[in-house]
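The other protein chains are all here in position, but one chain of the complex has been omitted.
Let's look at chain A:
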Amino acid sequence: MRPFATVVTALCGLVLSSSAIVSADASSTSSKTLLPADFKPPQVFKNVNLVRNTNLEKGYARETVNVVVENVDKQPQSDYYLSFPSDTFDRVGGLEVRNKKEAEKGRFDVEAVEVDLARDVQYFVVHLPEPLAPSSQVTLGISYSLLNSLHPRPATIEQSDRQYLTYSFSAYVPSAYQTVTQKAKLKFPGTNVPDYTTTDLKSGQDPERQGSTYTYGPYNTADVAPGTSYPITVRYEFTKPVVTASLLERDLEVSHWGGNLATEERYWLHNNGSKLSNHFSRVDWTVANYQQSPSSAIRELRYPLKPGSVDPYFIDDIGNVSTSRYRPGLATREANLDFKPRFPIFGGWNYSFRIGWNNELSSFLRRAVSGADSYVLKVPFLEGPKMAEGVQYEKVVVRVILPEGARNVRYQTVEGPLSNGLPGASQIQSSLSTHKTFMDTLGRTTLTLTVESLTDEARDSQLVITYDHSLWDALRKPVAFTAGLLSVFAATWAIANIDVSIKKR
């Protein structure tokens, strides 16, 4: 019943926020606004109070910034600029801005601002749905992940050594506006933090330590010019792999005739942790495995698959990965795929592979209420392994292969009161194409969605696609196939009747 309920809510969402539906057409949507090179955001806002929470428990940094913004201009203002240093700008993933007080109202539109690449600071612009009246305040909740922001130090370690990561940031948030007070909280995966920067920016101890949480600030920065940075570096133990997928290609193939949803995912995996200073030693690895000691190598990836998933396969370029195990689930319980790569993946090592499985289509597809020939498909945008250390995806390409002849394709990601880990619609590039396979005549309509910089926060995000598909579209293949066979028979018969003998009969 649960899938049905979600589809219903999705449909409601469709009706309610139909403006958010993106109609996918052949040209890919542009996600950036062009601005002059010497652009500087107008100083119309003031950050009254800013709290930044940085979570370092996974293989990437996840930041949540809560900021009280006040309009200091005389006009109502609706464009709030978020600034990031150029080197981190491209690695900002899953950026989402909400009104902290009315989180259930959904996210604000965020666009990347295209300016001169050589600049130190780049901007996202947040379009507030209602302009902020002068000297009134709004609390923004800004959340995003920073991919590849953690660097192993030392860069090379022995195979059985502990791994340490460093994270560098500025004590002052690189905001485009004046900030009155601000503080930064860091959550480490453990208490082993051998090195961290201490500051004298405030009286008393800075940072304040409490277990695995370190707090920098609060600082009174009313006099500090916007954009001033005060570098801080922390170094902490993280003896877990830094799992990075440089590319994930995800194909979802819908078959109306077979009643099947086939999923295939292709991963190009990489461990961004410390490299081995010596070469790999099998003896040490056997011992470490025997003692179950923590390691910076990827031993195993655990995929929970949706209930009802069948026929899983896990292969790489040279065949079946025989070290893996599949524990089938029941109709209601999740199945589990324990994917063990052929070899442990140490820092700097790569591993590419593909996995796939089938699901029954009926739990993902419904006829739309509006029209008889129109369908609603609700599929996960991203699945992937569920790991305590997290997974970061540098680029994700989701291809939804709809049945042959599907028209009027529109898509939307499902929004809830909480962050779904995906960036806003303007950060998702879409394109439509055709994909010819299994005796297609026209080719199947394929919706390709490309997102850069995602993390496994987006694991539970859902994608809703509506399309039209008539009975004739469904009958096209059997008709074409029958016609093809008949013409082959006819041709054979005709050729067999030609008399090519030289002799007269």
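Throughout what follows, a residue touches a chain if its C-beta (ideal position, glycine included) is under 8 Å from a C-beta of that chain, and two chains touch if they have at least 3 such contacts; residues count from 1.
Here is the rule we go by: contacts and distances are computed from a predicted model.
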Task: Protein that the absent chain corresponds to, by UniProt name, given "dolichyl-diphosphooligosaccharide--protein glycotransferase", "Replication factor C subunit 1", "Proteasome subunit alpha type-3" or "Chloride channel protein" - done: "dolichyl-diphosphooligosaccharide--protein glycotransferase"
- [ ] Check the options A:75, A:350 or A:482 and report the residue that touches the missing chain.
- [x] A:350
TODO: Could you tell me which of A:73, A:338 or A:440 touches the chain that is not displayed?
DONE: A:440
- [ ] Among A:323, A:362, A:433 or A:482, single out the residue that touches the unshown chain.
- [x] A:323
Task: In chain A, positions touching the absent partner - done: 278-283, 286, 316-320, 322-323, 342-343, 348-352, 436-440
